[in-house]
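Handing you a structure now.
One chain of protein is taken out of this complex; the other chains stay put.
For clarity, chains are labelled A and B in written order, and residue numbers in each chain start from 1.
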Amino acid sequence: MWAFIHKLGSPKWFYGISARLQPWFWVAALILIVVGSIWGLAFAPADYQQGNSFRIIYVHVPAAFLAQSIFVSMAVSAVIFMVWKIKIADMAAAVMAPLGAAMTFVALFSGAVWGVPTWGTWWMWDARLTSMLILLFLYLGVIALRGAFTSRDSASRAASVLAMVGVINIPIIKYSVDWWYTLHQPATFTITSRPTMPMEMWLPLLIMVLGFYSFFIALTLMRTRSEILRREANKRWVRELAGEAN
Amino acid sequence: MPFLERAVSLRLQARNLACERDDRWLFRELDLDIRTGEIVRVEGPNGSGKTTLLKILSGQLADYEGDLFWDDRPMRDARESFLTNLLYLGHAPGVKAALTPLENLTWYQAIAGQPRDEAARYAALEDVGLAGFEDLPAGQLSAGQQRRVALARLVLTPRPLWVLDEPFTAIDRDGVNALEQRLVDHARQGGCVLVTTHHELTPCAELRRIRLGGGGLDDGN
């Protein structure tokens, strides 16, 4: 068990295995997203209330899902790094942060675009959008903190602590914002909390969500690989690799 | 003799210690064995990692490779015992300018787990030549006098292992001689001292040198 964990933690081993895994996730992401988009945008029935504008759900919801999941995976990586001192976990966390921030931005932007036909305005202090905005600030904080240190080890550990503090706070923030929203804007139309969604709308959404996840995994693998090369540039195995390439 | 009962177990060891900063090895494959009765002077040019080594050996830095042992136990398990035996004086004296020397020592006495003892504080300040300055805000004292407030802790809080980073900074010649004698006395009483300094220590039987620098290490015994 321990041997396995440490093998997993070895950058060289990870570099090898990720090279083999990566294409599969790219292919899965491509297929799922293409199928999901075509199905969702062209074949799923229009919403009886919102018409065709509801179709932005196929971008908004997967992005929002991913935005939250990435923060959680980042925090889990941070714990692994802090407890077992596995550097690869920190490299993954480092590349996840900008990715998560980007996803949060996509969720916010698609929410804003959706707001135009639904509310007639680009921005409403909707519970989900507000939580997303705060999540974006949390991401920006982690990224800024990591960038502020000159020593890489301190940067990694500080960002890890902040990610852990953040992940404890995310549910608290989410529930407080939900509570705040119901207090101030009772019973208006919220964009995604729908009681029932017919199968033919729901299935393409699921496919899109899975597609986004595959995309996230593939991209994280890819970027972690380049992070490995950057950080381990002095190590013999990386030099040998570079020698081979030349 | 002081500390003699402990002499057998007072031992700080480092095995295969290495520290990397910004893709540069400060030192690597460093083996140290510091025992009772020794004054170990860490030498090396600026930037060779003297302060970093002292911080690692005093348990402040976790960013290193290799193993540390205290009393033949891994540092991780022996941390509390280690800290109750350690007195560390860093680059900065750790003296609050707005507090008087006496108040500064009060806090140090309390966090060291010592009972409140005003007489001991006065005695310690007198010992380092600060009699008459006890109740002046430390900010009004000279740099050398502030350093002496920090040095008073060597008298105030008896701990066998001293880790001193440039303790001679800003001290006048008499003070330097007294401090040097204090280090020798401490070693002779069964304590041990780990010190960095630009000041040339008078050679004596207790003194041992460790040289850092150039990424490598030659243990010049």
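Keep this in mind: a residue touches a chain if its C-beta (ideal position, glycine included) is under 8 Å from a C-beta of that chain, and two chains touch if they have at least 3 such contacts.
Throughout what follows, contacts and distances are computed from a predicted model.
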Among "3-isopropylmalate dehydratase small subunit", "Heme exporter protein B", "Sulfite reductase" or "Sugar ABC transporter substrate-binding protein", UniProt-listed name of the chain not shown: "Heme exporter protein B"
Chains in view touching the one left out: A, B
Options B:Ala18, B:Leu83, B:Leu136 or B:Val176, residue touching the unrepresented chain: B:Leu83
Residue, one of A:Leu41, A:Val76 or A:Val165, that touches the chain absent here: A:Val165
Missing-partner contacts on subunit A, residue numbers: 134, 137-138, 140-141, 144-145, 148-151, 153-154, 157-158, 161-162, 164-166, 168-169, 172-173, 175-177, 179-180, 183
For subunit B, residues in touch with the removed chain: 2-3, 5-6, 58-63, 80-81, 83-86, 88, 90-99, 103, 106-116, 123, 127, 155, 158-160, 178, 181-182, 185, 189
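Methods note: only the chains that are shown with their structure count from here on.
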Cα-centroid distance, subunit A relative to subunit B, in whole angstrom: 48
Interfacial residue positions of subunit B with respect to subunit A in the complex: 21-23, 63
Complex contact set, residues of subunit A against subunit B: 150-154, 233-234
